[in-house]
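For chain A:
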Amino acid sequence: MGNEKEYIAIFDSHRELIDKPCARLLNTERAKALEIFKSSGFPGPKEENWLHTNVAKRFATDYGMNLGRVMAETGSHDIFICDVPNLNTHKAYIVNDSFRAADNKGKSLPQGVILDSLNEIAKKNPTLLEPYYNRLAGDGDSIAQFNTTFTQDGIVLYIPKNTTVEETIQIVALLQSNVEMMSNRRLLIILEENSKASLLLCDHSSLQKQTLSTQVTEIFIGRGASLDMYEVEETALTNTRLGHIFVHQDRDSRFKHSNITLTNGFTRNYVEVRLEGEGAETSINGLAIGDKKQHIDNRTIVDHKVSHCTSNELYKYILDEESTGVFAGRMLIRPGAQHSVSEQTNRNLCLTSCAHMYAQPQLEIYADDVKCSHGSTVGQLDENALFYMQQRGVPADEARHLLMYAFAGEVIEHIGIEALRDRLHMLVEKRFRGELNRCKGCNLCK
Partner candidate 1 sequence: MKKKNSLLKKLANKAYEFGFVSKIKTDIIETGLNEDTVRLISEKKNEPEWLLEFRLQAYRHWLTLDMPTWAHLEIPSIDYQAISYYADPLKKNKENKNKEIDPELMKTFEKLGIPLEERLALSGTAVDAVMDSVSVKTTFKEELKEKGIIFCSMSEAIQEYPDLVRQYLGTVVNYRDNFYAALNTAVFSDGSFVYIPKGVRCPMELSTYFRINAANTGQFERTLIVADDDSYVSYLEGCTAPMRDENQLHAAIVEIVVMENAEVKYSTVQNWYPGDAEGKGGVYNFVTKRGDCRGRNSKLSWTQVETGSAITWKYPSCILRGDNSQGEFYSVALTNNYQQADTGTKMIHLGKNTRSTIISKGISAGKSQNSYRGLVRVSKNADGARNYSQCDSLLLGDKCGAHTFPYMDIHNNSAIVEHEATTSKISEDQLFYCNQRGIGTEEAIGLIVNGYAKEVLNKLPMEFAIEAQKLLSVSLEGAVG
Partner candidate 2 sequence: MENLLEIKNLHATIDGKEILKGINLTVKAGEVHAIMGPNGSGKSTLSNVLVGHPAYTVTEGEVIYKGKNLLELAPEDRSHEGLFLSFQYPVEIPGVSITNFMRAAVNAKRQYLGLEPMNATEFLKMMREKRALVNLDSKLANRSVNEGFSGGEKKRNEIFQMAVLEPTLSILDETDSGLDIDALRIVAEGVNKLKREDTSSIVITHYQRLLDYIKPDIVHVLYNGKIVKTAGPELVMELEERGYDWIKNEN
């Protein structure tokens, strides 16, 4: 292993450059994370949490890192629209790792809501972010530490107490570069007591060059607050996405997360939900569609730290050609977390003999008065159903698409926004038919 040494060397020789444009809060945490990363390095291929996903190798490419904060000269956000038909959203962009405001045509968010550059807000109002920034990711794995070490900007979304944001907030994240490039993004989402919001995150990358993004998202959901969060990944085979989501839920809060991997290269999503207050509810769902040599690894932890919390989890994979799926879902019921209800379902379809699925649902239970279950299956489409449809005149291929579509549908149905559901149904159907997803008026797709 030498990769981590190279990155540490880059850091050491550019420290001033990295620190200079950044808020003190980012730099303080950066120093702590660096020490942890130095001692741990990248995860090895035999580490239990990284089985089947050799992440160190992904860092071997000689990526460019925009440490000097040179702004990409194209106004990418003007050409990359990523509209969801029939859905009005309040938009913001992250191009590579920098926040870019969007033209929301005069619309404004409710009073007190902040949707802005993480770095700028950390400079302007450090006391607001101090109780939150890196408070969850600080305990994260070495990739999360890597992100904290190198990150210079991202987005902060802050919703004050008793505030409901009616319109969906859409964050379009875009990787764009003419050279091999890495970006380390950071999202910080804070919902105070009894606030409510829904968030759509669209992840895209340019098609030609090798790109890698680490993205650490920390989410704090206050007492009685509610967040719906939908992530759609439509990147390219050349992309590596290493995403972390850390969620802290207070009493009676609600969190709903759906992660849809439509197209990608090498993806690892880590979701950790800490249920810290009684009565908290969480629902995390995922749909992964893989073909070619795509690699999709979803790892989740739902940590029931206190009693009377509920968690639900549904992850589905459809793997075609030579794609690889990894799912590891851990449900942890801590001592004393009585009356926890936790249910996890993982269903996987392998369509070819070159597709690989590794499933690892895990229960770790230290309290007796709980209701916990998990189920995991790997199988194929129902041959009787295929034949039945064929007998009624549906061509075999069409029948297969219909069944795959139905299989995927269960996850999409968890999405609370109708327009987005429709959009995803359409995208998934197109995806199965092998058509590229194109949104109107988007230069990238033309």
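By our rule, a contact is a pair of C-beta atoms (placed from the backbone, for glycine too) under 8 Å apart; a residue touches a chain by one contact, two chains touch by 3 or more; residues count from 1.
The candidates were selected such that all candidates are chains of the complex that A comes from, given by their letters.
Because the structure is predicted, anything quoted here is derived from the model rather than measured.
Here chain A is shown alone, and of the candidates 1 or 2 it touches 1 within this complex. Within the complex formed with candidate 1, the residues of chain A that make contact are 48, 335-336, 338, 348, 350-380.
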